[in-house]
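Note that one protein chain of the assembly has been removed; the remaining protein chains are unaltered in position.
== chain A ==
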């Protein structure tokens, strides 16, 4: 067997190749064991159908004050459900990172001359791709039951960009949560807020309809500004500078926080 050239430094191209290798590994896992992703995809789809077909008339009457019209509620709820989908698949990321860390192969990766961050970046890239696919499915269900966005191609592009940014941010946080959890169950509990926060946002009812003491919480938490921005892009409602800035701020902040937290945690010695 011929010995390959021994590399003592990992140049940028090597780091890039390691990232892609780890991405392939994670996509392979997802393809072989799709049940986790499918499970998490089911929740937003069920909630969408439940709120439209069971509560739809009441909700729309409550929100608009006009006649009961579930069609109008579809237009309201789909952007919220889309962001909830991101939160749900991020829980999957936390779970798969936590269970991956219990695998012996992680110790092998640590003793190899590879870009260490690639182990985490592979998870992030893989999860972002899975999330975008999940979003396409949920959007497809929405369109099938009568969701009719009036976005221009540019607005569509911005909407996809927004969803990608939110995905990256929540997934990096989820990676950190997966790394600090001792096992898959712990990770799933720790990441639960990613699924609960959308319930406490403007996803299902407008913030104005909530009790006064709760409004600031709902208004400034990460999901509401993102939902309002997406609504604006897809349905033409007013976004407002505040929501746009809050969305970008939250995305950048959470991405950086999640990235540095995860990296520090992963570089910590095992067994401590």
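Heads up, the rule we're going with is that a contact is a pair of C-beta atoms (placed from the backbone, for glycine too) under 8 Å apart; a residue touches a chain by one contact, two chains touch by 3 or more; residues count from 1.
Just so we're on the same page, contacts and distances are computed from a predicted model.
S.K.: Look at the options "Cytochrome bc1 complex cytochrome c subunit", "Polynucleotide kinase-phosphatase", "ABC-type xenobiotic transporter" or "Sulfatase" and return the one that UniProt uses as the protein name of the missing chain.
M.R.: "ABC-type xenobiotic transporter"
S.K.: List the residues of chain A that touch the chain left out of this view.
M.R.: 1-4, 6-10, 14, 17-18, 21, 24-25, 28-29, 32-33, 103-105, 107-114, 269-271
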